[in-house]
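This is the structure, below, for whatever I ask next.
Excluded from the complex is one protein chain; the other protein chains are retained at their positions.
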Amino acid sequence: MATADQVYPRDTPAQLLPAPVASTGVLGWLRANLFSSPANIALTMICVAAIVWIVPPLLRFFIFDAVWSGADREACLPSEQRPEPGACWAFVRVWSSYFVYGFYPISERWRVDLFFVLLALGIAWLAWLGAPRRDLGAIYFFIVLPILSYILLSGVPMIGLPDVPTSLWGGILVTIVVATVGIVASLPLGILLALGRRSTMPAVRLASITFIEFVRGVPLITVLFMASVMLPLFVPDRFAPDKLVRALIGVALFASAYMAEVVRGGLLSIPRGQYEAAQALGLSYWRMMILVILPQALRVTLPNIVNTFIGLFKDTTLVFIVGIFDFLRTIEAARGDPHWATPVTSVTGYAFAAVFYFVCCYGMSRYSRNVEARLARAHRR
Amino acid sequence: MAKMLQFPVRSKQQWTNIALQAALVVVVGGLIYAAAVNAANNLAKAGIASGFRFWDNTAGFDISQTLISYSSSASTFGRAFWVGLLNTLLVASLGIVLATALGFTIGIARLSRNWLVSHLAGGYVELVRNIPLLLQILVWYNAVLKSLPDLRGSIAIPGGAFLNNRGLFLPQPMFGANFGYVAAALLLGMVATLALRIWGRRRQDSTGQPPRMLYYAFGLIVLLPLVVFFAAGEPLSFSFPEMARFNIRGGAEILPEFAALLVALTIYTAAFIAEVVRAGILGLRSGATLRLVVVPQAMRVIVPPLTSQYLNLTKNSSLAVAIGYPDLVQVFAGSVLNITGQAVEVIAITMAVYLFLSLVTSFLMNLYGRRVAIAER
Partner (left out) sequence: MTDATNAARQSGGATTQWAVEIIALNKWYGDFHVLRDINLTVARGERIVICGPSGSGKSTMLRCINRLEDWQRGRVVVDGKELTDDARQILAVRRDIGMVFQQFNLFPHLTVLENCTLAPIWVRRLPKKDAEELAMRYLRRVRIPDQALKYPSQLSGGQQQRVAIARALCMSPHIMLFDEPTSALDPEMVKEVLDTMVELAGDGITMLVVTHEMGFARQVANRIIFMADGQIVEINEPKAFFENPQHERTRLFLRQILH
């Protein structure tokens, strides 16, 4: 029988106590995450063992025992002071200007540097979501920059910039050029293709679908082969585009098909009500698309757009196979240099390339995740 | 959006649309026509033939890996095509199997409660996904496999295999005449197991008794072929590789090109598959926990992007041309194109093959999607 004595409420407030030591702080975390069960303990042991087995040798090879300066292979071969040399970074340093510029004439390399700076400005303007007048930024990036870049890199003798034929371009310059052209061309083309795919006009829709499905169904290699081998056949001799331009065309067409699908996904996710509200206000098709639908669609699929760019950046390596001297190919060319023939040259060269690509791609993917998180927060109402 | 009235009357708008489309057809058609004319002129000038008659001409070049019989002096370009295609399918199918196994493991590891395990798996995924596949292939081929010892210093692997920089030499199974019966028995066993499973499900529907499959499956798939094997006089022997002075005789050879391509494709695609699996299972976390419910739901979410990764792997196998593995692109759009010069036909055929694979896969995916969607309602 319940009596007044068995009432639970306290007559003094309960004390605020800290949590038990073993369940919080470092110890608690270790317990929950690494040692929570026998299976877990075993896994942790295996992982620690793997790390110990892999990481120290890697550190030793790439940092502690690496050779940072030298003039030729002698510096990186095993010697008495250095029985087991690590990576030959001296090789990378000596070859570095080739890796960045290819055979671009040394006196004109300031033009390439200027191009890099202008490009970085354009990217920063568009990528920073809080930047002012980003519509101007878009015009700069998609129209002004390409023209400026062409003038700078290729040269216009009339205004004092001597011609530099594309056969001299190489290395990171080429990789960046291919990636940038791919991005600049694929976004507008992709939007047009995506709109075309949704068009009510059957001829337009058929043409768009055919192009998109065809390009997405074949490997990039075959598109590049098609561009580099077949394009000269299809045009009369006077217009034959040079090797780099052919590769650029291939990459641009390939990327726009994938971009088209990304944009289409964005367009599909816009609720019908948005279209209807814009139409009810009397907006014509193009006004509706440009002012209301596309801004929303592009915002929503921005993470996917960036992911497509990451894929594009990695795909620039394929121009290697059609004879363009992109960054990877310069590495391949350099590692065969007899002046630097050592057992570690290839590994060093590849490691350098891997770091470059990883930094660029990982940076882009972090940005994409950042944008995704911001979008998710903004939409949470 | 305004649709067209079904009256025969055509409004100004419709005429404009028709005119626009006609213009598009004219422009595109005109471009194609001009391209064709130019191509014909240029090809004629270079003395290159047209048409598909080259298919039956003698190939005249060697291929380093042929799954079907091929000789440079007796085989045709057409035969070379099939050799290349089979090589592509070989590396693609093995790659798909291995990448799926590795990818699922990593994907599940990503979800582990163990911080070390999940972050190591995550590190693997980030590292592999952000480095171009071509670079990875080159690393495996040039940096790893080339640094294997040469013929003299071949590493002997227990079981009768040799590893050196020319390749991996394995004991090759030689199938006797009666092996067909064993294969038939295996096939029969699998079909019977499937039938038994369907029957068991039906019985479960009506009586509620769950099917007890394991023993029957084991018996049908393992024991039955084994019995037939012995009864047919053990029609299986092995040809072991033997070290001779300048090469290794006997056995089956796995080219370093093949190995490098396969390893790189597997590791690269596994990273993407891991993400697909992780996304699929994460999407379920908040939902059901029963094994009979979770797995089918997970499959629904995972299968389409998974198939897309399989297609990517198959298309990526074309990078073989960079290291000289004789896949379809390397053999056909490489060697054959160089010899015959008939770029248009060769590239068209190559693209058609991949296009066919892609379209078939999309079609099957749509069927699957529709079947699964109905089940949801």
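By written order: A and B. Residues from 1 in each chain.
Going forward, a residue touches a chain if its C-beta (ideal position, glycine included) is under 8 Å from a C-beta of that chain, and two chains touch if they have at least 3 such contacts.
These figures come from a predicted structure and were not determined experimentally.
Note that the undisplayed chain, when the full complex is considered, contacts A, B. In the complete complex, the residue from A:L281, A:V355 or A:A373 that touches the missing chain is A:L281.
Of the candidate positions A:L152, A:V204, A:L244 or A:V292, contact with the hidden chain is made by A:V292. Take chain A: the residues that touch the chain left off the picture are 271, 273-274, 276-284, 287, 291-292, 295-296, 299, 378-379, 381.
For chain B, the list of residues touching the undisplayed chain reads 2-6, 11-14.
One rule holds for everything that comes next: only the chains that are shown with their structure count from here on.
Taking each chain's centre as the mean of its C-alpha atoms, chain A lies 26 Å from chain B.
Of all residues in chain B, only 1, 3, 17, 20-22, 24-25, 28, 34-36, 38-39, 42-43, 112-117, 120, 126-127, 129-135, 138-139, 142-143, 147, 315-316, 318-319, 321-322, 329, 333, 337, 343-344, 347, 350-351, 354-355, 357-359, 362 touch chain A in the complex they form. Listing the residues of chain A that touch chain B in their complex gives 32-34, 36, 40, 43-44, 47-48, 50-51, 200-204, 207, 213-214, 216-222, 225-226, 229-230, 232-237, 275, 310, 314-318, 320-321, 328, 332, 335, 343, 346-347, 350, 353-354, 357-358, 361-362, 365.
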